[in-house]
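Left out: one protein chain. Kept in place: all the others.
Chains: A, B, C, D and E, in written order; residue numbering restarts at 1 for each.
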Amino acid sequence: MERPDGRKNDEMRPVTFQPDIAANAHGSVLVSFGNTQVICAAMLSDGVPRWMLQQNVPGGWLTAEYNMLPYSTLDRKPRDISRGKIDGRSSEIQRLIGRSLRAVVDLKGLGQRTLWIDCDVLRADGGTRTASITGACVAAEMAFMRFIEAGMLKKTPMTQLAAAISAGVWQNTCILDLNYPEDRDAAVDFNYAMTENLELIEVQGSGEEAVFTEEQMMEMLALGKKGTKEICGKQRATLDAFDPSSDTELLDRIKRGRK
Amino acid sequence: MERPDGRKNDEMRPVTFQPDIAANAHGSVLVSFGNTQVICAAMLSDGVPRWMLQQNVPGGWLTAEYNMLPYSTLDRKPRDISRGKIDGRSSEIQRLIGRSLRAVVDLKGLGQRTLWIDCDVLRADGGTRTASITGACVAAEMAFMRFIEAGMLKKTPMTQLAAAISAGVWQNTCILDLNYPEDRDAAVDFNYAMTENLELIEVQGSGEEAVFTEEQMMEMLALGKKGTKEICGKQRATLDAFDPSSDTELLDRIKRGRK
Amino acid sequence: MERPDGRKNDEMRPVTFQPDIAANAHGSVLVSFGNTQVICAAMLSDGVPRWMLQQNVPGGWLTAEYNMLPYSTLDRKPRDISRGKIDGRSSEIQRLIGRSLRAVVDLKGLGQRTLWIDCDVLRADGGTRTASITGACVAAEMAFMRFIEAGMLKKTPMTQLAAAISAGVWQNTCILDLNYPEDRDAAVDFNYAMTENLELIEVQGSGEEAVFTEEQMMEMLALGKKGTKEICGKQRATLDAFDPSSDTELLDRIKRGRK
Amino acid sequence: MERPDGRKNDEMRPVTFQPDIAANAHGSVLVSFGNTQVICAAMLSDGVPRWMLQQNVPGGWLTAEYNMLPYSTLDRKPRDISRGKIDGRSSEIQRLIGRSLRAVVDLKGLGQRTLWIDCDVLRADGGTRTASITGACVAAEMAFMRFIEAGMLKKTPMTQLAAAISAGVWQNTCILDLNYPEDRDAAVDFNYAMTENLELIEVQGSGEEAVFTEEQMMEMLALGKKGTKEICGKQRATLDAFDPSSDTELLDRIKRGRK
Amino acid sequence: MERPDGRKNDEMRPVTFQPDIAANAHGSVLVSFGNTQVICAAMLSDGVPRWMLQQNVPGGWLTAEYNMLPYSTLDRKPRDISRGKIDGRSSEIQRLIGRSLRAVVDLKGLGQRTLWIDCDVLRADGGTRTASITGACVAAEMAFMRFIEAGMLKKTPMTQLAAAISAGVWQNTCILDLNYPEDRDAAVDFNYAMTENLELIEVQGSGEEAVFTEEQMMEMLALGKKGTKEICGKQRATLDAFDPSSDTELLDRIKRGRK
Partner (left out) sequence: MERPDGRKNDEMRPVTFQPDIAANAHGSVLVSFGNTQVICAAMLSDGVPRWMLQQNVPGGWLTAEYNMLPYSTLDRKPRDISRGKIDGRSSEIQRLIGRSLRAVVDLKGLGQRTLWIDCDVLRADGGTRTASITGACVAAEMAFMRFIEAGMLKKTPMTQLAAAISAGVWQNTCILDLNYPEDRDAAVDFNYAMTENLELIEVQGSGEEAVFTEEQMMEMLALGKKGTKEICGKQRATLDAFDPSSDTELLDRIKRGRK
């Protein structure tokens, strides 16, 4: 069974990270999984949501927003604001991104701050939610590195890196990292969020109006682990090459605090 | 490790179905998983969504709505309408219910009709989404039985029954069918939707700000299968006892079609 | 002139109350007026609306919400949230329920608490607003009885019971307690809310694109009084049979107060 | 018991009508009940609501909108649009205006047209809903007179005039046409819509967190009849003095139809 | 080139001001530019927006709202609230009105108060935004005069009067104060807000899907200056004739302050 772009069943698309795509954010990357591109930005702001204050929950908070830019799809996708309400799928994805990141960020280590994660899809070709989680983790760690550099954090609140990847059953075969045409035709679609130690954070699998077996589930999980391992290597390499001291203007802003 | 209500790790709460709780619906049950109670109703209406007509998709459609009644929780939960927008969690759950049911309903067999599934939580004590899927399946099949009795359908579009159940890691132990206090404290929370033949439809697992291993995932899946088997037995018994010919007024309405 | 269900002009449909239909509420009933069924729930919460604090109004507040469940009607009724705004008719009815109850509840006697009344129509066959007021009064008094039992209130803030009933001109005849087919065809439609001493709280009468005379108005009022007397008898019997001490878990929650 | 403005119990405030306050409307008046002033406008447009077409209802439709201008009250009232939803009270009043007018307008006689009634309160001093109904009737009849003059209607669809008036129990006395300070302190508040022949269209009475007797209800009704008689005389006089042929530009627009 | 109403190119329509059109406002006028009529009201309320308190900005605030009444146009214009959101054009105009007035009002001189400006178009025939600014300035100054009279302000916070006027290119000619038919056909449309000393506050010019030259821009500006001079003369005359001491009830209310 030949995949449309000639990949092997367990082969990922090229994964890249372009740092500081959004230069006003504390940390940001343009993450690519093949043609899929997502702007991921992380901004820390003072204060926490009101419910934390009311319930006396110590530490900080992390929240994520996900959005498809109207020109990210082949046919233009109307903005949510033109309908006045957020798309159900987007709402689901941004809740997933938030939960996945909170599993690897020590909220107490944030102090009384909120970490805002924003994921805006610039080009959609399958796997936007997995690219978003993957890029958001890198953007968040870049923000933390800058806060450490600026003396505003002692150590990173990120306990380990997190990444996400999809697998699915397509033409009766289990394949890794589905692109849009594969995703559209797949009988089963799984998304995994894992830590760099391959512990599981989130598993979401859905027979798209179909059913699947435990054996298929196991085979897809093995693919997911292989993919995660590769991605986490690239996340680490990107972070190793990142110099948090270079943008002195941004560091000054972080030191001065909000405004 | 003692569970709050004394159940064994692999023991479900009592599952019951009270048919025709909403007597104007084509099919309905009040499903209970212990203290959790959900009104599940199924109504077939003529016509399909506009996108199906525009894209010339044959057959019918199935859509689900999920809602927590304000008095279903221990502290009153404000209605969505008072905020003007649907709760993110509710939106996510109703999408899950719809996908799960569509996996076992032959949409072409519906004709150009829409099956509306409504799940309103009357009392919440953990597992409202699994109870909803489970009850919705019974309500839908009751509606189909009445449409067959009325001569409006030749055979049921339901290919097999579907049920859903939760499992989780609580106090380092894998347990089945979490109630609210267990769910609140669980480190991992899994929901499974399966067919009565134990094929998988949906798997959603989440480390609640925690991580988990493949072994735990397998152990929870085994619990989920055990639970599904028991539930499907009760679904079948309920449907076997259901007489679609008794409510003659409702049958007449179905025969006359939508006004 | 024969009524569709064979009732005499001054004859009510059977009125029943099923207590504790919503077991997490402080008080609740499923009230039936014939085929019309409404879930009525009462929950007391600490605190009052901001305008009372700003204007230094002493005592508590009572507010009501009314909603038709989508499967309560013969054709499925879309939920308000899918349109993003509350239905004009529902808004009008919930204001009526609130005003009617406030006429018999001593708000100062509530303390700085808000009594939330929720009325969700499970099955609609005419008279949902009158059934709602009637059931809400019973649910509220059950909640008060439990708060007294728990030692959180000294005496009931309910000064007397309130009930509501409809009358109308149908086929040139004045009739009591219209069901849906009668209501649809009636030339005039009156709703009364009264106390058990037959004092008037609310009178709303409307010629449905028709007019009516003072004589008809008087005849309908006499019917309304007869109906109210019967209903209040059943309310009292239900409350006399209600044991506020039986649900000890709920009493404990009330004693502990809101978390 | 002295009324604040020295009126007798059964004495109305001065009622006046200033025609063509909104010169682009087909008919309009500024109606005054003492200090209460409402702009009432009537515009006929081609076409009917979709539900009429879908249900094959012949004839036309009449709908009303009611709004308090932000400077109509002593403290500025925020516009509905700033909250994004219509005020519950306004929604209730505009439904009342619509029902009252539909009782005296022969919808079949409108042809396939919609009559839009708009009531914008310019100054609020009690009785804005009764002034609105009263003024709307005059504005509508002026519009009909112009459509007859232009040859677009054969005869008026208005079967008789309608007016509305309030009565209440204030300081234990029944009084007619309450102004704002009286309304604020009244124990009971009644609004009547009647025809010029004193047939009843709508009766809405409410004990403001109080109760009332049948005797009081009868006494208020007598006041309401007295007031309606006076108001209808002024409506007739205003219409008799109105010349539908004077604004030739507007007549031309009516003849040409909608653009 | 003959203008539809026979005016010369540099000739304005008659400009008039009817004071106290909205008698509950602190200041108000019905301003007319020919057939265009706008109700302009000014109300001062205690307090300032939250952002001023948070940022410690001293003094007061001024905000404007603009709205077209549904019967102001030849075809009825649906209210914003029926769509649930404010019209883009209205939003733009009310921001313009606010900026223009803030240029001539010393916000520090207001004290910790907010001046609400409301402009509701009663009849639209071109130039509603310029009439609104012009009338709003008069209404605001009337409110200030009453606050001075009541001893609540020492001197007027208005540093000079502001007025606005339109000019355009119509049939290749520059003309002043376009009415609706001229505005609809104009190739270029300019609006100027100026002080009575002919200093510029706002300039907004737009080729309506066309372009224009610097020479035309200069010619239109000269027309705008001529118009502004005339309008400001009428504003002054209106204010000179205005007696802030006549409405003693309103003065008393201002003295007592907001409840």
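Of note:
The criterion applied here is as follows: contacts are C-beta pairs under 8 Å (C-beta built on N, C-alpha and C of every residue); 3 or more make two chains touch, one makes a residue touch a chain.
Keep in mind the model is a prediction, meaning the values are calculated, not measured.
Every visible chain touched by the undisplayed chain in the complete complex is listed here: A, E.
Checked against the hidden chain, the listed residues A:Asp120, A:Glu149, A:Asp189 or A:Glu202 yield one contact partner: A:Asp120.
Considering the whole complex, the residue from A:Met43, A:Ile133 or A:Val169 that touches the absent chain is A:Met43. Across A:Met1, A:Leu74 or A:Ala241, the single residue that touches the chain missing here is A:Leu74. Within the entire complex, the positions of chain E that touch the omitted partner chain are 85-86, 88-89, 91-92, 95, 99, 102-103, 107, 190, 195, 199-214, 217, 221. In the full complex, chain A contacts the hidden chain through residues 21-25, 28, 35, 37, 39, 41, 43, 45, 65, 67, 69-76, 79-82, 84-86, 116, 118, 120, 122-124, 253, 258-259.
The rule we apply is simple: only the chains that are shown with their structure count from here on.
Common partners of chain A and chain E, by the touch rule above, are absent. For the pair chain D and chain E, the fraction of shared interface numbers is greater than half, so the two copies use mostly the same residues to meet. Distance between chain centres (mean CA atoms), chain A to chain B: 30 Å.
Between chain A and chain D the centroid-to-centroid distance comes to 59 Å (mean Cα coordinates, whole Å). Shared interface positions of chain E, defined as residues touching 2 or more other chains, are 84-85. All chain pairs in contact, by the document's touch criterion: A-B, B-C, C-D, D-E.
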